[in-house]
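Here is the structure we will look at, set down as structure tokens.
Removed from the display is one protein chain of the complex; every other protein chain stays in position.
And then chain A:
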Amino acid sequence: MMAAVKRLKRVAALQPGFISFKSSAESDDLNSGRRKRVNKNKKKNWNKHSDIQDVEEFLDDVRLQERATGGLISEKPDDSLFFVDIGEQKKSVRPEVQERKKGKKSKSRPLRIDLILQHDSLVPPPKDVLAYQQPNAKKLRRIAENAEKLAAMGVLPRRQKRLLNRRPATKTSKAKTAANNFPDRPYYDLWGGEAKETADPYYLEQTGKRRVKRPEKLNAKPSILPAVEVIAPGGSYNPDFFSHQALLLEAHEVEVKRERAELRLERQLAVKREDTATEETVFQELVEGLVEEEEEEQEEEEDVSIRGGLQQEKKTEKERKRERADKIKSQQKQAARVFTDKKQQLFQLRSIQATLKRREQRTRERVAQRKANQEAEKSMPRRLGKLKFQAQDLEIQLSDEIPGSLRTLRPEGSVLKDRFKSMQKRNMIEPRERAKFKRRLKVKYVEKRAFREIT
């Protein structure tokens, strides 16, 4: 089927009047590039793949010539095609004309029909009667008149009646939901209207028309911090001296903390002074394994250990008995000590009480501390994702930046960033960083040939 379609297309494209989408030059290019090698020995392929365009053109041309000018132009005598322009005709030519007039029907005069058929004759071609003949013209006329009469009376033909009776296509003109941020959007009283639930609640629930109730937990605010935190009085554009100093102090503390953290890191990574190489250690390292004295020392050590082992083997029975007796003795001693301790504890009641009190106080302090920590945590931002919350720097202007007047004030910090951070602080959004641009496929860098030759 595809092949047939292709054949038709190509044949159509080859017709003389055909204008293709693509320009002819391009199509030629394509064809020349894509010409398939066809077997022209089969009868089937004679018609398909043989190009007879030129022959057809020639024959058309011949036909045109015969039609238009009555015979091939190449076979016509020169006189019929060209004439020599010698100006006005003189009177000496007249006798020739008079002679001619004797024989009106002489052969030298062209036939009337030939003259009429010249292309510049004024005689119009005859009317083609067949074109005006319609076998059932009367019938058609009668039908049209009847239809007109009926239409004048108001009766519609059956087809139109059916069209009109058809139910009109309900043009669901979709209420174009205007965008949310349309500037002139209308508002209405949202809280004033009555409840819309008029139908049976079970029905609404089953058909999915009922709005699901919002869970109560969602109404709780994610943080106890207020939405807009006013800056400290030192942040006024014309601050009082002491409040400004207080704010500077706060900022200073933050800076100091940061610096200390950095120093701490450095200190942890620093090399200990003891570990640095001194001359002695360097020398020892170089000399290791070269000195012979070390072998003797090793022998002595072995003897000592062997002797120790031999002695142990001899006196193991005695040792065991002694050990057992010692153990019993120490146990007894311990029991006695525990007993006396218990007795003496009676006299140590006061100090015991003191220690107990201290312990209790410590636990109480710890409990209070833990409670305070928990309360503080409520106002701290929670860890909601990969990144920790980074508080923004305090907005503050140094003493020499404080403007004298409102006109010379340069605003510090950006309210946009402040709002963003405030939302992060209140646990409404998690802190995120900008998404990196990841490529799916690696980029390959290749030097241009020119550059490769240079280097």
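Here, a contact is a pair of C-beta atoms (placed from the backbone, for glycine too) under 8 Å apart; a residue touches a chain by one contact, two chains touch by 3 or more; residues count from 1.
FYI, contacts and distances are computed from a predicted model.
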Not counting the visible chains, the remaining one has a UniProt entry; which protein name from "Dimethylargininase", "Proteasome subunit beta", "MTMR6 protein" or "Pescadillo homolog" does it give? "Pescadillo homolog"
Touch with the omitted chain, as defined above, among A:236, A:330, A:355 or A:369: A:236
Name, in rising order, the residues on chain A that touch the hidden chain in the full complex. 174, 176-192, 211-212, 214-215, 217-219, 222, 226-228, 230-233, 235-243, 245, 248, 251-252, 255, 382-386, 393, 395-400, 402, 404-407, 409, 411-420, 423, 427-430, 432-434
